Every structure is written in C-alpha cells, then in structure tokens.
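Missing here is one protein chain; the remaining ones are kept as they sit in the complex.
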Amino acid sequence: MTNPRLLRAALPFLTLAFVLTATFYVQPRTMSYFGLNLMLQYAVPIALATIAQMFIITVNDLDLSIGPFVGLVGVIAATVLNSNPVLGASALMACVLAYGVVGALIHVRNLPSIVVTLGLSFVWLGIAVMMLPSPGGKAPAVLKAIMTVQTPYVPFPILAAVAIGLVVHLALMTTSFGVVARGAGGNPKALDRAGWSMLGTKVVMYMLAGLFGLLAGLALLGLTTSADAHVADRYTLYSIAGVILGGGEFIGGRINPIGAVAGALTLALAGAFLIFLRISPDWQIGAQGAVLIIVLALRALAGSREKSS
Amino acid sequence: MSTEAIRLDGVEKSFGAVRALAGVDLVVAVGECLGLVGHNGAGKSTLMHVLAGALLPDAGRLTVGGAEPKAQWSAAASQAAGIRCVFQELSLCPNLSVAENARITHASLRGFGWKGRARALICAKLDEIFPGHRIAPDDEIAHLPIGQRQMVEIARAFTVTSAPLRLVILDEPTSSLDAVAAGQLLSYIRKETARGTAIILISHILGEVLATSDRIVVMKDGKQVAARPAQAFDRSSLMAAMGSDLKEVEARGDRRQSPKADSAVVVRASPQREGGGGELVVREGEIVGLAGLAGHGQTRLLLQIFAGQADIDRPVAFVAGDRQNEGVFNLWSIAENVTVASLRSLIQRGFINVAAEAKLARAWRERIGIRTSDMGRNILTLSGGNQQKVLFARALASDARIILMDDPMRGVDIGTKLEVYAMIRAEAAAGRSFLWYTTELDELTHCDKVYVFWNGKISDSIEAADFSEQRVLRASFAESGT
Partner (left out) sequence: MKGLLSRLLGQPWVGSFLAAGLVWLLAVVFAGGHGGGEILSSALAFATFTVIVGLGQMMVITTGPGNVDLSIPATMTLSGVIAMKLMDTESALILVGIAAAMGASFLVGVANYGLIRLLRIPPIIATLSSSFLVLSTAISIGRGLRIKPPAPLADFATARAFGVPFAAIAVAALAAIIGLTLKHTIYGRTVAAIGQNERAAWLAGLDVRRTRFATYVLSAMLAGLCGVLQSGFSGGSALNMGDDFLLASIAVVVIGGTSVAGGRGNVPGIWGAALFMYLLVTMLNIFGASPGVRLVMTGLIIIAVIAVAGSENPRRA
C-alpha cells in the first residue's frame, strides 16, 4: 500500500492471482496441466475480443457490437469458408473493412459510438441469423487442430494468451504508431495541431478491432466446433469488463494490453471458480457484475489516494 | 537568404462582431527576440494562433523567410515552415511519456530505435535549457507537476529533427516555472537567438520582456500601438503604452460616492490558497471590482463564493462571461434562458405558469432592452451583446441579492455596455451587491472598491477615492514590491 500508482498498475495481476489461488484452494485438482487447460480454454477468444475492444477504447469510443461480430465470424467460418474458401475469406475481410467504415462514419459525423455500434450489433446478428438460422455448420479442421493443440509443460491457452498480450503490447506501447494511437485518445487536439490525421488513426484502430474480433471468432469456433449466431452475445460485456479489469480507462487513451489479457483470464477463470464454489448458476452473471463493481471501487479508492498523495 | 524570419502585412481576424485583429503588421528578423505585450484581449493569442496555422486570417499577407508559403496555410504548413508554438494551454498528451510526446511532433522519429532517439533528443534539449531538471524521459506527463510539464513543452519546441527551426513562439512560458527555471529559459533564449532562431516572447512579467527582448511590440485592441527597441522602453513607458486612451472615456463611470460604511456585510471570503491571500468584504449595495490579469484567481474566488465556500448572507446568482461554455442554453428560447433561474417563483399547482413566465420574460426584455421582437425565438438568434443581456436578466430576475459577474463584457459592443452599466448602478442603489471581475480597466471606475489579484492572492485593495489605472496595473504585474 506504499505507492498507490504501483498498486493500481498491479491490480489486474493481483485480481488474477487472487482468483487463481482461490480456485486452487477450493478445487486442488485444478492445479494441473489438464485442469488449467480445461478451465482456461475459453480464455483465448475472450482475450482476443478484449483486445479488440481495447483498440476502440484507446480512441475514446466503445464497441457494443463486438459480441455479435464474433458470432458472425464463427458463422461465416463454419459455413462459407468451408464450402468456398476464397469467398469466405473475402467475406471475413469485408467484415474488417466494414469496421473501418464505421469508424470513419463515427469520426466524420461526430456520432456517439455506443448508439452506432448498438445498431451495428443488430446488423451483425441479422446477417449471422440469415446465414445460419439455427446452430450448425462445421469448424474448419485446422481451427480445431490449433485450438486443441497440446503444448509441452504449459497449457496452450496460457501460452496463447501471453503471446497475444506481448504482441499487442509491443505494437501499441513501443512502436511509433502506437504512440500516435494512444496520443489520439489522450489529447486529440494536440494530435491535430501536430498535423496528424485523426480520421486515419481512428479508421486504423477500428480495423484493428475488426481484425482481433475476427481472430476471436475463429478461435471460439475452433473450440465449439459448430457455429451459432448467438454464441458470443455475452462477449460484448466480457470485452468491456476485461479492458476495465486490466486497468484500462474509458477516456484518455490510457490502456494496458497485458493487463487486459490478465483481465480476460480472470473472467474466464471466474466462471469456473464460481462453479467450484457451488454458487448456483443463477448468480454467475451477478457475481461477474459484482467483481466488476468491486474492482472499479478499488480503483476509485486507489485513484483518490493517488490524487491526495 | 532573407533577414526576415516572418512577416505579417495587414492581418485581420474577426469572431462574429468582435474584431480580434484589426490589421496587424509585424516583422520578426532572423535571430531576433521580439517581446509582445498587451492587456488581456489585445489580440496576442489570436495572432499566435494565426502564426501557428490554427486560425486562418480573414485578410492580409503572411510571408515566411521572405517568401509566400507554398501550400495553403495550416498547422502542418506552419510546422513545415519551422514555426513552433508553446501555447498557454498545454499541448502534451497526458497519457504519454516525455519521450513519446517528442515523437508526436516529430514525424521522422520512427522505425527501429525511434524511442532511443526520442529519449536522447528530448533529454539533450532539457539538459541544455534547464540543467538539473530531474525529468526522466520515460516519466508519464500526467504524473509530472505543472512546472515540469511546461519545461517539457518548451524543450520539445526547440528540438530539431527533419524540419528546420525558424521561429519559436513562447506564450507566457514562465507562468508555471519557478524563478530558477525561468532564469534558465531566458538565458537560453539569448543563446538560441544567437544561433539565428527568431523568438516571440509573450509575457505579462514586464521585467522579463524588457531584459530579454531585442525589440518590443505593444498591442491593443487588435492593433500594434507601439514598436521600439527594448532599450527605448522602461517599465512605466511600457505600461503607459498598454493603458487606455481618451476615446473610450465615454465608457467610464462617474466617480461614485464612497459607500455607506455601516451597511451590512453580505460576503466575506478569502482566496483558498496556501499561505492565505487576503480577505474580500462586500457590503449591501456595493459594487466591488476584481481586477488583475486573467487567470490570477478572480474567477476561482467567484466560483468559491458561488459554491458556498465563504461567509454569505444572501442568495447568490452568477453571470458568466464565457457565454458559450458557461452561460447560454443553446437549444432554448430567449425567454427560457431568462427565466431559468426564477422558476421557483413561477410555480403554480406544481407546474410552471406559462403566462407568468412569458410575462416575466417580456418584462425583462423591456427593462434591459433585449433586441428581439419575439422572446420565443432561439437564443442564438441574438447577437453576443444581447445574449449577455439575457444572462444579466437571468441573474437580476432571480431573487439573488448578490450578483457575481465573471468578466461579463467580453466581446460586447459599447452601446450594450453603457446600458448594462446603468442597470448595475441602479440595482446597486436598490440594495443589490455586485462582485464584478473585469479585465477592462475602464469598468473598474464603476466600482466602489477594487481588489487586485496576482498569483491567486489579493495583492491590493483600492477604495474608489484612491483609484488609478497605474495603481491597478502595478498591482496586476505585482512589481510594486509586494
């Protein structure tokens, strides 16, 4: 408790460590390769969706359509991509481009991103339902193979999550482009004054979000093996919660990719933990809401200390 | 190569009815430090924004290094021409580190190893300008105190990568620096000009301008009113050049009689600042002026009183001067804007009485002379001056006995001003008290008492009988030895 700033930076990892320890304590059998593999298998798609959301939050917007988008990607990959790889791949690319177009629309018309992306969520869901009215389709074999790979010593989901976190950290926190992207969230006026295109920055960030949403959809399909338009509806909430648990802030371009991945792991674990705790499934969503509120409360506390110190 | 770094001929810029720049001719020579002084609203900031490419002039010509700029004038064109600005509001990204902020203004800092180069670049410049600065290149801006942020911003303006460095504009660069850092900056300015960089130094600390500049230009009402070598000025001649002249005398108030010293005290407040900053006392029926340069704590004290952090005895109302951000409700009619602070008195059976509201609005249209045929029209159909009248009407129509005014005459025409002055005097005679922050020296002549602010404190309090412009200016520039 000596340095509130440090405490704040460590909060995502402390939360993850706490949930992990608690899980091991409640159910010692999970402390194994297979236990972790099982509990964390959905961590990869959640982490990817969280990173997608983080790109949008970096430029002070919010994406309420990421969940249905992840579902749509799964549907496309389980249907068209199988029967016609070229068409399927171009459809997926078009989805990413559509994200860029929406980013441009939001910026140029100065629209509230939540309303636009809420409308967009219906578009994604509608297209997915049109393509696949009831759950079905088949995941491409290669996706299944990737998502169920048995890596030595450390389970694949953990390796994959760490890799995702590191790659995005390198891209956003250390490259010269990342500086401009975060600066666009921190002080748009200064960016403008220095001659950068805010429109261009926003479009790139939206397209990156689309790309990671795409990866999340493919990863999820590899686990579920068949597609369902509604399979990822809850990912919108997960992704926002993951970014916040990871220490990101809604405005000001202050984000933390590795923290966001830790947040996603926490969310994936929390589900398993609550089951082990024998909390009735009724309270699972509620417990997630409570965790979110508690973390935000802790952060508000740390924030006020930071200010007063 | 031309000996001119930059030249402006007849540059004009208006915002609505307000003429911010009324034909400015300005030349800055290569390697010259030009001091630019003037009271608030003289047009200095607008001029700087034109040079930085943030504003386009309505008329006039701009040449850089003796040649017309090739491209359309813009922020990017200004940068490319080697013009750098340190604005009063910081243009750093608070969520980025010192080195990362250097990257924002240098497009060439990219590719492998950019961060190392950015660190070296900004550190070298910080070391050169502010030896002993104790700023690490990876510190996040949000975590630095304001003084160090200002140092980063200044150092960044002087760093050079691919674009040349021709002219640096420093707008109140020392406002948040301590004496040591300010001294370091001023001696660096001498060094930099010796290398051929031109510098425009805007500062309200006249000693600084006199000691550092080669030449001083005085601006007033959007025009250049004096331009001489720095040696030809001294403190008093500089102040005289900034002061008011006779043609505005019509706006002056008659000397008011000293207020009744026995009327009730309605406000007693001290600026909340460490070490205490004097006390302000307002009596019933008094008009009290708050003077000094902008941003020295006058508005903060008004807000403090409005928020109730002072001894107040009567209901309070606030008249905003920043109409767009703090006063007007853009979507509403003129009438709704007038009555919003008096709704309580218009309630009948739980609802606002429409007829009574319309009547109140019409009554104030007559009393304060809002120029419109229909109070139901949108507020933005009014001119700035009339919008300000609406804000006065809002405060005066309410049951408030204490009226706080936050430099309310910004950009208001002289006719409107005279009407409002008369209104204020009449209301004061009827027992209302006014706290009037103004940046216009003439308006202080309407006050019974004037408190001058400097650096968040009250640096002088002047009774109407002892009032003189020179005394206000001395206290505003805090060079009277306090």
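The letters A and B name the chains in turn, as written, and every chain counts its residues from 1.
Methods note: a contact is a pair of C-beta atoms (placed from the backbone, for glycine too) under 8 Å apart; a residue touches a chain by one contact, two chains touch by 3 or more.
All values derive from a computational prediction rather than experimental measurement.
Shown chains touched by the hidden chain across the complete assembly: A, B. Per the touch definition above, the residue from A:Val59, A:Ala128, A:Ala190 or A:Ala264 contacting the chain not shown is A:Ala128.
Across the entire complex, the residue among B:Pro137, B:Gly292 or B:Gly327 in touch with the chain not shown is B:Gly327. The chain that is not drawn here is touched, among residues B:Ile352, B:Ile414, B:Ala429 or B:Ala465, by B:Ile352.
Listed residues A:Pro28, A:Pro85 or A:Gly119: the one in touch with the omitted chain is A:Gly119.
Note on the undisplayed chain: of the listed residues A:Phe34, A:Phe177 or A:Phe250, the one touching it is A:Phe250.
Against the chain not displayed here, chain B makes contact via residues 306, 316-318, 320, 325-332, 336, 340-341, 343-344, 347, 350-352, 354, 394, 398, 400. The set of chain A residues touching the chain not shown comprises 62, 105, 107-112, 114-116, 118-131, 133, 199, 237, 240, 244, 250, 280, 282-290, 292-293, 296-297, 300, 303.
The definition used in the following text is that only the chains that are shown with their structure count from here on.
Chain centres here are Cα means. That of chain A falls 45 Å from that of chain B. The touching residues of chain A, counted against chain B in their complex, run 5, 174-176, 179-180, 182-183, 185-187, 189-196, 252-254.
By the touch rule above, chain B contacts chain A in their complex via residues 52, 54, 75-76, 79, 91-96, 100-101, 103-105, 107, 109-111, 114-115, 143.
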